[in-house]
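One structure is given below, encoded as structure tokens.
Omission of a single protein chain aside, the complex is shown with its protein chains in their original locations.
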Amino acid sequence: MKRDGPTALERFINGVLPENPVYRQLLGMCPTLAVTNGMKPAMTMAAATAFVLICANIIVSLIRGLLKPHLRILVFTLTIATFVTIADRFLAAYMYEMSKQLGPYVPLIIVNCLIISRCEICASKQSLGVAAADAVGMSLGFAAALASIATVREILGSGSWFGISVLPAAWPGWGIMVLPPGAFLTLVLLLGIAEWMSARRRRAPERQSETESECSLHGHAH
Amino acid sequence: MDTLTSLVLIFIGAALINNFVLHYFVGICPFLGVSRRVDTAFGMGCAVTFVISISGLLNWTVTYFVLRPGAPLPVWVWQAVGGDPAKQIDLSVLSYIIYIFVIASSVQFVEMYVRKFFPHLYRSFGVFLPLITTNCAILFGSLEIMKRLQDPTKLWGLHEALALTLGGGVGFTIAISLMAGIREELDMCDVPKPLKGAGVALIIAGIMAMAFMGFVGVDKGVHGVLSALLK
Partner (left out) sequence: MSDLSRQRGYLRDAWLVILLALVFGGGLAGVQSVLSDKIAENKRQETYSVIPELVSGADATKTVELLIEGRNGKAARVYKVTASDGTHKGWVLPADGQGFADRVEVLIGLDATLSTITGLYVLEQKETPGLGDYITGETFRSRFRGKPTDGSLTVVKSDPQADNEIRALTGATISSESVAAIVNAALANMKGPMQEHGASPSEDSGLAPTAPEGRGD
């Protein structure tokens, strides 16, 4: 609170691309790999994570003035676990099939490092608006990352997208893509592409005259 | 003897066939982060095995007696205060919060205990202990136990819970040690720049996951051998 942190807009934009939780920070790897064999589970997971992240960030930001340094992790965990339980119960009540398919990965949101790191880095230091914007941005970034992996895996693995067939029925369906090894290999492929593109974009403005906004964002990401 | 066979099968299932890291993707963070050298990786694995077993023990106890549907303690309390005995008592909504606190506090106590009484052990893996609280594998072990305590006709005993968590920990140790061994060799290799670090580690993990898929079906053979041996 003493120092001026990034503004709400910066936080929001940062979360989506420059500090994308999956591709740039390698946070929340468990759900990224485990539930991305189809778009439906991936998007349900992203929504559940977004709900928990936004609620936790808002609560933590509201009580940030009262937090004691040695008790803050305890408070974060308590908040996160409560909202995860709520999300889990809602899934079990209204989307029972999906809740069975996601199984233990819904409660495992509690130990998703993404949420606790946002509480620690942003929400416990900045105002409600900034914290909320940060949570929404990070959630969008997380959802985009899950969607990209799930798209590759579901289309190649089962020839469908969101359960709707998009490839001709003759498509054999690469079974490996929906299995655990496919998760690792898809992630590494997309991670490599993301790294390569950002390396190229970093080099480009150095050669030309420096465009201020681009660089300040990139400088922030590293 | 059936019990012994089922314990061995649970252990093998958790350690190899459905390896926590390579099949369920839990504990990926330390798997990528603490796998640069074999000795630290092995230390991390031992610490995880230690904590997962202790928290499995504690969480089985809490779930069995307090949290599962129809658990004895809340039913007793409910009837002691004169509640309607036909009403179903189910505290499982509190499970997640209690599990994470049991895990966090058991990590704290284990760290204090090991530092005081086993300084050698503390030097070898004590530094990893604080990191373990947010290791998904620990919570996952407790959640798997919880799943097996929901149906009152098929309750898992403590021995089964311990076989699962111990197997999970051993499986994690195997996976992370293998990974570290391969990564030590990779230091000498020319990896394409965008794939340096996490990228190449994930490729190895993918190949290891494929290799571990070969364990599928091993349980049938083990079952056959054990039942022949124990007859």
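In this document, chain identifiers A and B correspond to the written order of the chains, with residue numbering beginning at 1 in each.
Basically, contacts are C-beta pairs under 8 Å (C-beta built on N, C-alpha and C of every residue); 3 or more make two chains touch, one makes a residue touch a chain.
Everything quoted here is computed from the prediction, not taken from an experiment.
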Which of A:20, A:79, A:112 or A:126 contacts the chain that the document leaves out: A:79
Those residues of chain B which, in the complete complex, touch the missing chain: 2, 9, 13, 17-18, 69-70, 85-88, 90, 93-94, 97, 151-154, 216-217, 219-220
Touch list for chain A against the chain that is not drawn: 37, 63, 66-68, 70-71, 74-75, 78-79, 82, 85-86, 89-90, 92-94, 96, 100, 157-158, 173, 175, 178-179
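Here is the rule we use: only the chains that are shown with their structure count from here on.
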Centre-to-centre distance between chain B and chain A (centres being mean Cα positions), rounded to whole Å: 24
Interfacial residue positions of chain B with respect to chain A in the complex: 22-26, 28-29, 32, 93-97, 100-101, 104, 133-136, 139-140, 143-144, 147, 192-195, 198-200, 202-203, 205-207, 209-210, 213
Complex contacts: residues of chain A adjacent to chain B: 26, 29-30, 33-34, 74, 77-78, 81-82, 84-85, 88-89, 104, 107-108, 110-111, 113, 116, 176, 179-185, 187-188, 191-193, 195-196, 199
